[in-house]
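Please read the structure below before turning to the comments.
Missing here: one protein chain of the complex. Every other protein chain is in place.
And then subunit A:
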Amino acid sequence: MNITSTLHNEMAVLVLDGDVDLSCSPALRKALLERTFERRDIMVDLSGVGYIDSSGIAGLVEAYQGARDNGTRFILAAPSAPVLRVLRLARLDRVFTIVDSVEPIAVVASPGEPLS
């Protein structure tokens, strides 16, 4: 798995690429927590993730909870079919904010509006 982390208008965008399992989920967790501590809005681009397991999901849940406590946004963007399938199995598709687009500008442009 590769993580590319960038800033778009103060929103942190993490682009994940590859398989997320126990061998790399600690690195994902660390990257997400760093952005959470910065109290930034976070978008995780999951379009390039071919596989995710419970250890990767656990990292996303922790970041979601951090953002909720911070009052910032935590958005999952364009999850691939395998990711969406695991999110649905875990019944987390109703918990996370999930958007189809990976374009961060559109999201911050209209805060408070429905996102998807």
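Here is the rule we use: a residue touches a chain if its C-beta (ideal position, glycine included) is under 8 Å from a C-beta of that chain, and two chains touch if they have at least 3 such contacts; residues count from 1.
Keep in mind that, in the parts below, contacts and distances are computed from a predicted model.
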item	value
Identity of the absent chain, which is to be given by its UniProt protein name, from "Sigma-B regulation protein RsbU (Phosphoserine phosphatase)", "CU044_5270 family protein", "L-lactate dehydrogenase complex protein LldF" or "4Fe-4S ferredoxin, iron-sulfur binding protein"	"Sigma-B regulation protein RsbU (Phosphoserine phosphatase)"
Absent-chain contact - pick from A:I3, A:L33 or A:A90	A:A90
Option from A:S54, A:N70 or A:S101 whose C-beta touches the chain left out	A:S54
Subunit A residues touching the omitted chain (full complex)	19, 21-23, 51, 53-55, 57-58, 82, 85-86, 89-90
